[in-house]
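Apart from one protein chain that is not included, each protein chain of the complex appears where it belongs.
Coming up: chain A.
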Amino acid sequence: MEWSADSLFILCAMYKRGLVQVWSLEQPEWHCKIDEGSAGLVASCWSPDGRHILNTTEFHLRVTVWSLCTKSVSYIKYPKACQQGMAFTRDGRYMALAERRDCKDFVSIFVCSDWQLLRHFDTDTQDLAGVEWAPNGCVLAVWDSCLEYKVLLYSLDGRLLSVYSAYEWSLGIKSVAWSPSSQFLAIGSYDGKVRLLNHVTWKMTTEFGHPAAISNPKTVVYREVEKSPPPGLGHLSLPPSRAGARPLTNAAASESKYEVASVPISLQTLKPAADRANPRMGVGMLAFSPDSYFLATRNDNIPNAVWVWDIQKLRLFVVLEQLCPVRSFQWDPQQPRLAICTGGNKVYLWSPAGCVSVQVPGEGDFPVLALCWHSSGDSLALLGKDHFCLCFLETSKDVGAAFGRRDSCT
């Protein structure tokens, strides 16, 4: 399910049936149904202008571009079945699509307005794994699969700007992220390091390691600890209209708080199975803060910890160690505020001022499986299995959450 970019339409795709349905918000009686039929459906998404739907057929045979304006269809052959084969620029003008023909990788750049092929060039990769536009829309990062560490940088017109390869033979790139200012490209690899490339020379500026033992006294380590529940209180049921109260003060359910652990400290590590593919090691999650000052990473060896790096000083700033493995984290789109969820019933917020663990109020457990910020940065949606919770953040310094709660079925 996906909103269109101008929030006027909602797309619902049923992959098993190969159907895509579109509804309009303005006109409730308007509807649209797209049937892929025997071609099948593997992925469906909006184009940035909100008027085209791109369906990827089964086996990645083709990408069909359905236009809502003209009811026309365009086909793009041989899209690549890879992790991140399709990428739109931030301004929505261009789309990069990874293709593979005759055992060679290609990248096609389309103009989104009329789906004209702008550029088509081959890439010097063994097995292209992903493409990503820089936020300024002028550079396209293309990287190889994890069997080979290679990042290629192309300019908008298809010229190869630079190639970067840190090492050979070991497992390579796991995740890639651009900084919002387009100044840095962060590459997380299977060796547990993040390498930053700068946009001027496309050479490595620095690399961040993720060791299990932290000894630098300047880094702050927040450790989540269980608060001992007050004895004999029993379980309090909350009235749903509760508002303004800090959730830390209620309920006998296990609460936790952050305490600052003293350095040197060693984090819990997970030893990955060496004989399996896609081992749980390396830097799997990368995210820049909106002002490009911080980079949040997660090393899959140490799944409970989130590492926050200070980009100004190019060093480790804060480590947050949770009790459960971190599922996902996301930066507030407006300020350097990070929200983390671990699958427990708490959401964790970190900002340079401090961090707090907030329990989601509700009856029973609310496993927070995913979270999503509102674009204004004022509220946060927490998604559970079949519930979701909206968290409103007040503008005061302390995150005193006034909770609203709704039930819905997904």
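Structural remarks
Note that a contact is a pair of C-beta atoms (placed from the backbone, for glycine too) under 8 Å apart; a residue touches a chain by one contact, two chains touch by 3 or more; residues count from 1.
By definition in this document, contacts and distances are computed from a predicted model.
Protein name for the hidden chain, per its UniProt entry and selected from "Afadin- and alpha-actinin-binding protein isoform X1", "EF-hand domain-containing protein", "Cytochrome c oxidase subunit NDUFA4" or "UDP-arabinopyranose mutase": "Afadin- and alpha-actinin-binding protein isoform X1".
The set of chain A residues touching the chain not shown comprises 5-6, 9, 24, 29-39, 49-51, 57, 59, 61-62, 66, 68-71, 73, 77, 93-94, 100-103, 111, 114, 116, 118, 126-127, 136-138, 147, 155-157, 169, 199-200.
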